[in-house]
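Here you go, one structure.
Of the protein chains in this complex, one is absent; all others appear in place.
Labels for the chains are A, B and C, by order of writing; each one numbers its residues from 1.
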Amino acid sequence: MSGIDKFFKNLTPRERALFESGIKLGAIFHQFIGTPVSLFSVDSLERTIEECVLNQFFVSDVSVRIDKEKLRQRCEKHGYAMLSSEMLEVLVIVKVENVKVISRLKYIEDLDYPLMYVEGIVEI
Amino acid sequence: MSGIDKFFKNLTPRERALFESGIKLGAIFHQFIGTPVSLFSVDSLERTIEECVLNQFFVSDVSVRIDKEKLRQRCEKHGYAMLSSEMLEVLVIVKVENVKVISRLKYIEDLDYPLMYVEGIVEI
Amino acid sequence: MSGIDKFFKNLTPRERALFESGIKLGAIFHQFIGTPVSLFSVDSLERTIEECVLNQFFVSDVSVRIDKEKLRQRCEKHGYAMLSSEMLEVLVIVKVENVKVISRLKYIEDLDYPLMYVEGIVEI
Partner (left out) sequence: MSGIDKFFKNLTPRERALFESGIKLGAIFHQFIGTPVSLFSVDSLERTIEECVLNQFFVSDVSVRIDKEKLRQRCEKHGYAMLSSEMLEVLVIVKVENVKVISRLKYIEDLDYPLMYVEGIVEI
């Protein structure tokens, strides 16, 4: 990955970790929204999205949770639903050198919006 | 699903099975192309795409295969790749009443094209 | 496209037109759901989806309509929304030799489902 690093000389590890965290959340949302999902396949979809994210640079941990109660309601009529922004919650930890950025994608009820935000930055 | 059936009175089971087969292949391609994948996560991605497809109406069987050799080559530099049309092969069997349509998405080397086509129609 | 045709010897023009119609609708849905859209950009998005579909084999006409009233409501809080299945309506006409298949993607309120169905088949 050294060929890539030269593009990032202008950022501190902290800054790069923030930029990379945004990339991961934006990517997950726009790749997987619309995927057909049911109560039968939801666990497997969660694990697979996690593995997809773990493939990417700087991801040290990730947790994907699809809201089972909302999914159950959406599945009542037809047995399955399309993955929607209201159901999807993702926690990603990106580590660049000594900096960890913990960021989250979560549907915020009050805002009626799937928000991507930073929960914490840890320098080790 | 009876509410849905009234929209399909104008099609024979054979015709509906063909229409539904096209939907499944078009959906898989455009949902999952671009997904980050590695040799580590490829099996899990294959199984999860299969489960996603099985959720949908009329799917009686599905098999997803991502070409491991092409993936290995694409992963050499960076450890992972984006799922591309050259790598993805899908076999879907759709059953409507007494008709089974076997269709396939496969990258055809000679055509340089990810072709979706019908391999067979079986009336039982 | 002659190299492709040999894969379709087992289908009548009518059958192939049905299969291709399904492909187009499945593709549109899973490609564009989730796209950020506002009242400012909605017309341009509709035209561009139409042009994307017209690129594909056998498409003789297409019309994409995003429900402006639903979009307005979804945009109230944040100025834009993600394209969702409730908003999107598509009419596609696929022509294979002497057969035209008119198919539609439409969110059906009663079914709470974005249905893809065939409105008519015309043999000329």
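Just so it is clear, a contact is a pair of C-beta atoms (placed from the backbone, for glycine too) under 8 Å apart; a residue touches a chain by one contact, two chains touch by 3 or more.
Bear in mind the structure is a predicted one, so any value in this text is a computation, not a measurement.
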item: Contact with the hidden chain (one of C:N10, C:S44, C:Q73 or C:N98); value: C:S44
item: Footprint left on chain B by the chain that the document does not show; value: 29-30, 33-34, 77-78, 82, 84-85, 111-114
item: Residue ranges of chain A at the interface with the undisplayed chain; value: 3-4, 7-8, 10-11, 14-15, 18-31, 103, 108, 110-111, 113, 115-118, 120-121
item: Absent-chain interface as seen on chain C, which is shown; value: 1, 27, 31, 34-38, 40-41, 44-45, 47-48, 51-57, 78-80
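Here, only the chains that are shown with their structure count from here on.
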item: For chain A paired with chain C, centre-to-centre distance based on mean C-alpha positions, whole Å; value: 29
item: Centre-of-Cα separation between chain B and chain A, whole angstrom; value: 25
item: Multi-chain contact residues (two or more partners), chain B; value: 27, 31
